[in-house]
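One chain of protein is taken out of this complex; the other chains stay put.
Take a look at chain A:
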C-alpha cells in the first residue's frame, strides 16, 4: 500500500532542493502556459534535457509541476484574449470569455484556479490510492469501446452548445473533414493534400486551435470595434475569491461529478484527457438548473470543466505509471523520464521502488496545491493586460499567434493553417455555427476513423461486435440516450404546446 511508504516519501519530497525545483518549474510552467500559443507539452519537452542531471523524484516533479501549472495558466489567455491552451480548455473558453465580457474576469479566473486545484488534487488522490485497480479497468477498452467513447465525446460537443443541432453537426463534420486531411493511417494514401508535402502529416492541431479561437476575435476587434464593450479590470486579485465559497457549496455535486468524470476518462490512454472536460461539460449542463446559461458565461460550467480538465491530467498518469501506456504527449514525456531514471513503469515499480513511487504521487498532490498561490500571482500579473484597450492589444496578440503557430513544427505552414482556419471560424461564428465541435472534430477525427475502420474490418460487415462487450454496449446505450433524449424532449414540448393551444381555442 502506498500509505505504508508515505513516511519515507515525505523525507524525499520535503527538501530544499525539491522546493527549489518545484517552485522554479511552477513559475516556468505559468509563464509558458500564460503566453498565448505556447503549450504545456512544449514546456515539459523543453525540461527533459535538464532532468538528465536530476535525481528521479526532482526530475519527475519538474515535469509534473510544469505541466499542471501550464495547463492551468492556459486559462488566463483563454479568458483574456480567447486563445485556449489545450483542446480540453476549448470546451469552456466560451464561458470564460463571456464572463470576461460581463466584467467578471476576476471571478472567472478565481473559479478556474480553485477548480483546477480541486480537480487536480482529486485526480492525484485517486492516482495514489487506486491506480493499479483502475488501470486494469482501462485495459478492458478495445477499439470498439474507444469508438463509442469518441462518438460520445463528439455527441457531447454537438449537444453542449446553444446553437442549432444541425449547424453544430455541420461544424463537427467540418472538424472531422479537416482531420481527414493528410496521409491515411491505415493505407498511407494521401487525402485532400492538393499535392502539398506539408499537409501529408495532416492539419497541425495547435495552429488550428489558435486560429479558430483567436483570429475571429481579432477580426471582430478590427472591424466590429463599436460593438465590443470595454472589459472591466480585475482589481485586487484577492477579491477574486469573494463569494467563491458560496459558488463551491452550491456546485459541490457538480464539482465532485466533474472531477470523477475527468479522472475516469483521463485514465483511458490516447483519448482521455482531451475529451474528459467536454463530456463533463455536457453532463454538467444536463444536470444543471440553469442549462440556458451554459456557453454564455456560466460559473457552474467553468467550475466543472476546469476541475475535469486537471483531474483528467492526473488520471492520464494512471496507465502511464502502471503499464507505461501514455495517455497524452505529456505523460509520454513522463514515461520517457521514468525510463531514463531506471523507474521502468509497470506493476513491479510499485514493489521495487515503492518509496520513490509514493514520493512521485505526493509530488502530483503538491503540484496541484501550488496552483492556488502561484496561480493568483500569475493572474495578478496578467490582469495588467486588461488595462490596455483591446484594439491596441490586437496587433501584439496577432504577433503571439504567428509565433505560436510557427513554433509547434517550426514550419510556416502552421501560420497558413492558423489564418485559413481563423477566417473560416469567423464566418462560421457570424452565421451561427459553433466552433467548439469543429475543434473537437479535429482532435478526435483520427481516433474515430481509425477505430471505425479497424472495427469494421474486425466485425466483417456485421454490427453485433460493436455492442457485444459489456462496456461497449453501455457506451453505445449512453450515445443512444444522448442522441434521442433531446429529440424526445423536443417532440414532447411540441405536443404539450399543441395541446395547450387546442385547450385555449376550446375555452375561447
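Points to keep in mind about this one:
Simple rule for what comes next: a contact is a pair of C-beta atoms (placed from the backbone, for glycine too) under 8 Å apart; a residue touches a chain by one contact, two chains touch by 3 or more; residues count from 1.
Note that in this section contacts and distances are computed from a predicted model.
This figure omits one chain of the complex; the name its UniProt record holds, of "Tripartite tricarboxylate transporter TctB family protein", "Secreted protein", "Cytochrome c-type biogenesis protein" or "Acyl carrier protein", is "Tripartite tricarboxylate transporter TctB family protein". Set against the missing chain, the residues A:20, A:173 or A:340 yield one that touches it, A:173. Contact with the chain not shown here comes from a single listed residue; of A:248, A:369 or A:398, that residue is A:398. When the whole complex is considered, the residue among A:313, A:415 or A:440 that touches the unshown chain is A:415. Interface note: of A:15, A:140 or A:186, the residue touching the hidden chain in the full complex is A:186. Mapped onto chain A, contacts with the missing chain fall at residues 32, 38, 42, 46, 166-167, 169-170, 173, 176-177, 180, 184, 186-187, 189, 191-192, 215, 218-219, 222-227, 391-392, 394-396, 398-400, 402-403, 406-407, 410, 412-413, 415-416, 418-420, 422-423, 427, 430-431, 448-449, 452-453, 456-457, 461.
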